[in-house]
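Of the protein chains in this complex, all but one are displayed in their positions.
Order as written gives the chain letters A, B and C; numbering starts at 1 within each chain.
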Amino acid sequence: MKAALLKAFGTPLSIEQVDDPVLGTGEVIVDVVATRVLSYADEVFSGARNYLLNLPAIPGPGAIGRVRAFGPDATHLKQGDWVYCDPTFRSRDDARSPDITLQGWSAGGDGGLRLQKHFHHGSWAERTRVPTENAIRIGELSEADATQWCALGTLLVPYGGWLAADLKAGETVLVSGATGNFGSAAVAVALAMGAGCVIATGRNETVLADLVRRFGPRVRTQTLSGEEDIDRERMKQAAPGPIDCVFDILPPGVSPNVVRAAIMAVRPYGRVVLMGGVGMSGGPGLELAYPWIMRNCITIRGVFMYPPDAAIRLAGLVRAGLLSLDQFETTIFDLDRANEAVTHAASHGGPFKMTVLRP
Amino acid sequence: MKAALLKAFGTPLSIEQVDDPVLGTGEVIVDVVATRVLSYADEVFSGARNYLLNLPAIPGPGAIGRVRAFGPDATHLKQGDWVYCDPTFRSRDDARSPDITLQGWSAGGDGGLRLQKHFHHGSWAERTRVPTENAIRIGELSEADATQWCALGTLLVPYGGWLAADLKAGETVLVSGATGNFGSAAVAVALAMGAGCVIATGRNETVLADLVRRFGPRVRTQTLSGEEDIDRERMKQAAPGPIDCVFDILPPGVSPNVVRAAIMAVRPYGRVVLMGGVGMSGGPGLELAYPWIMRNCITIRGVFMYPPDAAIRLAGLVRAGLLSLDQFETTIFDLDRANEAVTHAASHGGPFKMTVLRP
Amino acid sequence: MKAALLKAFGTPLSIEQVDDPVLGTGEVIVDVVATRVLSYADEVFSGARNYLLNLPAIPGPGAIGRVRAFGPDATHLKQGDWVYCDPTFRSRDDARSPDITLQGWSAGGDGGLRLQKHFHHGSWAERTRVPTENAIRIGELSEADATQWCALGTLLVPYGGWLAADLKAGETVLVSGATGNFGSAAVAVALAMGAGCVIATGRNETVLADLVRRFGPRVRTQTLSGEEDIDRERMKQAAPGPIDCVFDILPPGVSPNVVRAAIMAVRPYGRVVLMGGVGMSGGPGLELAYPWIMRNCITIRGVFMYPPDAAIRLAGLVRAGLLSLDQFETTIFDLDRANEAVTHAASHGGPFKMTVLRP
Partner (left out) sequence: MKAALLKAFGTPLSIEQVDDPVLGTGEVIVDVVATRVLSYADEVFSGARNYLLNLPAIPGPGAIGRVRAFGPDATHLKQGDWVYCDPTFRSRDDARSPDITLQGWSAGGDGGLRLQKHFHHGSWAERTRVPTENAIRIGELSEADATQWCALGTLLVPYGGWLAADLKAGETVLVSGATGNFGSAAVAVALAMGAGCVIATGRNETVLADLVRRFGPRVRTQTLSGEEDIDRERMKQAAPGPIDCVFDILPPGVSPNVVRAAIMAVRPYGRVVLMGGVGMSGGPGLELAYPWIMRNCITIRGVFMYPPDAAIRLAGLVRAGLLSLDQFETTIFDLDRANEAVTHAASHGGPFKMTVLRP
């Protein structure tokens, strides 16, 4: 089959013929129809991010595709079924603390690297092999629809956060870092889940205004001044009532004090979800007053990705018309132009923008 | 103050001057602005329903009104605050199994009757006295709005059921008995909470069609034939996928087999909520196959009313625009015409119809 | 390897040399050290139970053994690790409603039969092959200990029920059918989980008395008279306070009215768990008064087996000394005497008795 191959960090992808994936007893082979190119793919491939990825490898996390073949531990799948290939591969021998590797992208430590030995290749190819539970049926699609459905991969990340926060319909929530690709998706997903009001914060006024234009008056915005106490007060004032839940997804490089401005805007007994990258490139930690957490009975949850049944459920929101994939403006490349797609994605990484490979 | 007084079952209400309620240390006095007249009020007042209500009494469960005075255990309330008076009065000396009396309406057994001694009067009066936790702030209203906000009383009942079912956004649910006053409210509330699809069942095709007209394609309907197995199959076929949750709110007099037709349409690992009146006037019980419950890991929950924080949360759905009170077509009566209101309500008890007293 | 083979229902097991299991990419090969012979194995092998089991097959659900080889989706396992082989094999392509087959024993319907094609053989052999997540590390054991650890298989079943009931330390619970093999295990597990009081009911006074002797005053007993209302009152009186949770595990053939006697002894807002076999061989269903369920806010949960992380957690209770495997009186047979073991098990099926094969 044809595939994009990364042979060494810092080299371009090589588009070439490689062996087809071989089906084992715990996997599914999927014909890849469409797959996302993340905006920071260039930083992964250059080695700048130091992601744990054994090379050479076909990169690419997740895909939309059709089932080509499946192993004996699948009892519902049929050949041709449309599936979302979830890139969150988990080891299966520790139900409480599984090791994780993100397919074709990055291992979460040594255990993840062990998993990556077998689940070595990603989805930038005509076919891909995923663990059986990662091929998730999403119902009938047209070939063309597959492009938009790639947005599941982006939407699932904040969905995992909202599930961990146990977001309830009618609640008031705040998204800290709402102007990014995942942050804006967090706004869309919260609204689909019935959030009564979403306070979107960030530095870019234009992008914030665009969120209101897209989603209407349930979204309110607050531009950050950089003064922690002032920002916190403004966030509270922007809300129609106490803020039930704060969701942070700020990127690496932002000061933890910006995170804290948002965290401490939450009401007593409120919940905080941390899904961002703050501190990943070093710098001071997140400093919080112990008595504030204790007296106000605050819950703070770190969340990485999402649970195994999330994709089925998110697909339900899409099918019901509560979450529109049409928000996403997509640019399509074929596999031969994978390097071009990476360059394009890097400069088109804003909210509701998506670069898609169709092998 | 002026009040409607029920002196004996089977007699008309007497509209007369009575003593004002006296404030104690655990209560709130509310100026009643609007209060619902339930469609079956005539059956309660005639004695046909044998409700536990010590007479003479001012009847009437709940109200929308403004805080007139409050006791020392309130620290947030201010005079003039708009409140929903929740009629679910609970005894406060057993957190796990409180006795309940529905204000001005019916005690839930002997314990409820003891509670009714002090909380004796309902809301069909210029002023009413409720336990502190039952006066729930709902934010600013106009005087006129108070009429529509009476619908909270109707909507809260199914909301309690959906909370017990832990309804998640995107799920497919079925409302058994969707053509009644509470059943149609259950459809509205499920949609507001983000249900992906609501299957509405009932015998009245016109009413079912009206639900689709009101709420659009997330509602699907199924008319009942009376043949249990056929009805169940049709319910399943009406759904876009497995039914996650079945909510029954059929009235007294309906055969338990109609309930069972719906219950057993739920998917394996699904949840069932029972909030209806089936069996209240006697007849056989609900007969279910033990192995079906066990093998399919089904959860069945009986639900009476709703938890104490439900009204605040439901008001959030209304304020966010997710739940529209304008669905309700209301007819207003003043207190002097309370008997007329009862008669009117009895003949206007369908979905999204509401008779309101404004004292 | 040597194995016990069931070639046709109604024939004895044939002990012979068969091919070793072949490792796939989603499985673990385990050297079987000890495996339970259930008391009703004879009824399964004779065909009397009509269990869905494609023959010829090596029978036998679950085992205690050591890891011989494992596939690439295991990152924690090491060769030689002691594991509990969980017989609950689940299909992996539907996270919400997986098909289930009990290894070497019985498929739960058509989907389970599809799973049984590959996971065809049970554990009555020198080696067995299980899905990766079913080989659960239980820490260091001696070879001899493996026999007692087979009791996990029995204890896990009621553990699944108590987990579903969310049993809390200090609660008062009732086990309906406490004199059987699983029912008495339910008593032991509830106590290990911190139940304040366990009411054990059954017909056999001697066995009930033995439960008190084993576990002390936190166990109270009630012999059944067969009169539903009398039995229910006695159950309530036996308890030191309201009964928080009722757990039924009565066998097939018992009248559903005996189940109901227990169910309706639960307090308002209480929980009921159904794990028994009542109704499996036909007869009337379980008939309950709808208004009783509704007004008292009762939760009834059907439970089949237990969640995937249950074995790790139950092993924790054993390791902590809270749950003693020494309660079980075991008789050991080697593989050559498998038929003898089946006969022995049939006549030694009482509480805390266990027949074990050591291949």
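Here is the rule we go by: a contact is a pair of C-beta atoms (placed from the backbone, for glycine too) under 8 Å apart; a residue touches a chain by one contact, two chains touch by 3 or more.
Everything numeric here is computed off the predicted structure, so don't read it as measured data.
S.K.: Taking the entire complex into account, which one of B:1, B:18, B:209 or B:312 touches the absent chain?
M.R.: B:312
S.K.: For a quick check of understanding: of A:52, A:69, A:113 or A:300, which residue touches the chain that isn't displayed?
M.R.: Residue touching the chain left out of view: A:300.
S.K.: Of A:57, A:130 or A:274, which sits in contact with the chain we cannot see?
M.R.: For the chain that is not drawn, the touching residue is A:274.
S.K.: Taking the full complex into account, find the residue in A:108, A:170 or A:183 that is in contact with the omitted chain.
M.R.: A:108
S.K.: Please give every residue of subunit A in contact with the chain that is not shown.
M.R.: For subunit A, the residues touching the absent chain are 96-97, 108, 164, 242, 256, 259, 267-269, 274-280, 284-304.
S.K.: May I ask you to list the residues on subunit B that touch the chain which is not drawn?
M.R.: These residues of subunit B touch the chain that is not shown: 24-28, 70-77, 91-96, 99, 111-112, 114-115, 117-119, 131-133, 135-137, 308-309, 312.
S.K.: Which residues does subunit C use to touch the chain missing from this display?
M.R.: That gives, for subunit C, the contact residues 139, 168-172, 192-197, 217-218, 240-241, 313-314, 316-317, 319-322.
Going forward, only the chains that are shown with their structure count from here on.
S.K.: Please categorise the chain-chain contact pattern as a line, ring, star, complete graph or other.
M.R.: Per interface graph, the chains form a complete graph.
S.K.: For the two copies subunit C and subunit A, is the contact made of the same residues on each side, with over half of the numbers shared, or of different residues?
M.R.: Mostly the same residues form this interface, as more than half of the numbers used are common to both chains.
S.K.: Rounded to the nearest 5 degrees, what angle rotates subunit B onto subunit C on CA?
M.R.: The rotation relating subunit B to subunit C comes to 180 degrees.
S.K.: So, what's the distance in Å between the C-alpha centres of subunit C and subunit B?
M.R.: Each chain reduced to its C-alpha mean, subunit B and subunit C end up 42 Å apart.
S.K.: Touching two or more other chains, which residues of subunit A qualify?
M.R.: Where subunit A is concerned, no single residue meets two or more other chains.
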